[in-house]
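Removed: one protein chain of the complex. Kept in place: all other protein chains.
To keep things simple, chains are lettered A and B as they appear, and every chain counts its residues starting from 1.
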Amino acid sequence: MNEFYQKDIISIKDYTKDQLETIFASTDKIMQLNPQDRREICKGKTLGYLFYEPSTRTRLSFDSAMASIGGNSLGISDISSSSTQKGESLADTVRIMSIYSDVLVLRNPLDGSSRFAAEISDKPVINAGSGTEEHPTQAIQDLFTIKKEKKKIDGLKIGIVGDLKYGRTVYSLLYGLGNYDVDVRLISPESLRIRSDSTYEIKKRIDFTETTDIEDHLDELDVLYVTRIQKERFPDEEEYLKVKGSYVVGLDMLKRMKDDAIILHPLPRIDEIAADVDTTKNAKYFEQAEYGKHTRAALLGMILNENGF
Amino acid sequence: MNEFYQKDIISIKDYTKDQLETIFASTDKIMQLNPQDRREICKGKTLGYLFYEPSTRTRLSFDSAMASIGGNSLGISDISSSSTQKGESLADTVRIMSIYSDVLVLRNPLDGSSRFAAEISDKPVINAGSGTEEHPTQAIQDLFTIKKEKKKIDGLKIGIVGDLKYGRTVYSLLYGLGNYDVDVRLISPESLRIRSDSTYEIKKRIDFTETTDIEDHLDELDVLYVTRIQKERFPDEEEYLKVKGSYVVGLDMLKRMKDDAIILHPLPRIDEIAADVDTTKNAKYFEQAEYGKHTRAALLGMILNENGF
Partner (left out) sequence: MNEFYQKDIISIKDYTKDQLETIFASTDKIMQLNPQDRREICKGKTLGYLFYEPSTRTRLSFDSAMASIGGNSLGISDISSSSTQKGESLADTVRIMSIYSDVLVLRNPLDGSSRFAAEISDKPVINAGSGTEEHPTQAIQDLFTIKKEKKKIDGLKIGIVGDLKYGRTVYSLLYGLGNYDVDVRLISPESLRIRSDSTYEIKKRIDFTETTDIEDHLDELDVLYVTRIQKERFPDEEEYLKVKGSYVVGLDMLKRMKDDAIILHPLPRIDEIAADVDTTKNAKYFEQAEYGKHTRAALLGMILNENGF
């Protein structure tokens, strides 16, 4: 029996390096299977999604992952605008959804919502984003992308640039990187630095330096992970425009980077990366999206299929 | 050939006790099948849903039921907000949807809408709630739950509490119970009593007494069916708060009931039943939701599969 069978995916912090490597190996295996064999893995199984925050991208990634292994998906893509919600508690909604499906995928703005749901649900729960820090399947997707494209994670110099304060993606990635021997550079405007209440725990796992100037480390980086900077985060439009401009990744910036450095982005992108970067060999964000489908398929397969695949 | 093959489900009033028992037997059978055999029943069949009132719960119950027997679902989950509606008649929408699917599931606020749709449609129509009185698959789900949990329906004392005026669930359940020898107690505030234009017909089928005081019959009941009381129904907030409080089912109330009484609720629940009741052996509303999936799977299977299963 595989160790992930019927287990929840709540936090990236719950995973050891060995477990992550097992997931990566399963993802490699699923990518090599022919489509017909792949569809046997979760044939006839049903994924139930509950999105309290809409996230079309994450939902479709799960939906297509489930379809690729022979399962189907149903659920509620935007509960907040669902007129049927009528004040029902999260607990009741989770209970009912666990009747309708074999695995639950939950996106909820509250910290701890997925762990709470997992305690209530008869079926395994996958956290598809909760609270300020947790988006474990995104972190697994990101780590797999680095491993796949750089052939290793240990020993890499990784820059993370943009809004490091509000994006749960960044925190999950940092916790995940904590399993590896990496050198991390956090690059953000002063007002969007990583939250100090989180850095204490992250620092126990990983060495990082902080800077506001993306040029500081550019020539050393093996990986540059770019995130969106949202205008709404700034009290002052002038500051926003200044910051925004200085962090846009373009061909100029790419020239100052290592020849084999890779650019990642959790997407959707607005204009943090110039379109002409897309066709360079460094741009790996669309591969990253594709790996997201396959890592999710591997996770679903291990959770729902006793013998793995 | 099974007698439900290609037949519509329009009103619970159309069913005899024998037919209900046949449906219950089929539901039992479907629950015992292994998932693989179950998925052969409607393999490749398509359910088309048309919801003129949104009802995520009912839609997902049908969707998951159809998935469990190997079929798939497509349709419109909220026609009123569909910008494509453009004033098309119900008749035309039904005609088109019957081209796209093997069975139609219709939720519509108008009395008679499902019977009208059934006359027009080439494919069988299932009423998923219409007008003030009809929700036949909910009634079948409720009756099956009582049968399953109490091993019989005849001879039971059944209390129905809450808003008895506006909920179509209550009327359908009463018409369904009319096939059995039961003793029904209707418990509601004065302003939410069962409508007198319906009681004439119900009285021909079933004996019931009415009360405003839930304590009157509590110690005698085998089944307590709880429904939501909506604030909007009251002209006066004070009366609402008074009524609401007096009908909340909690552990205290449970102590005054028979040891083997069961509590049902069509869900979603707001606060009509206290959360600490959930873990008692009397709480059967989540089982009820699960039986809803299986009764619907049985109905779909009998309608779409000539030989039954």
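We adopt the following convention: a contact is a pair of C-beta atoms (placed from the backbone, for glycine too) under 8 Å apart; a residue touches a chain by one contact, two chains touch by 3 or more.
The structure displayed is predicted, hence computed values, not measured ones.
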| query | Among A:Asp63, A:Asp163, A:Asp183 or A:Asp222, which one is in touch with the chain left out? | reply | A:Asp63
| remark: Cross-chain touch to the chain not pictured, restricted to A:Asp28, A:Asp111, A:Glu210 or A:Glu290, is A:Glu290
| said: Using the touch definition from the top, which of B:Thr22, B:Ser55 or B:Ser101 touches the missing chain? | reply: B:Ser101
| field | Interface with the unshown chain - residue positions in chain B | value | 44, 46, 48, 72, 74-76, 82-89, 91-93, 95-97, 99-101
| request: Kindly note down the residues of chain A that lie in touch with the hidden chain. | output: 35-36, 39, 54-57, 60-61, 63-64, 67-68, 70, 72-73, 78, 228, 267-270, 275, 286, 289-290, 293
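By definition in this document, only the chains that are shown with their structure count from here on.
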| field | Centroid distance [mean C-alpha coordinates] between chain B and chain A, Å | value | 40
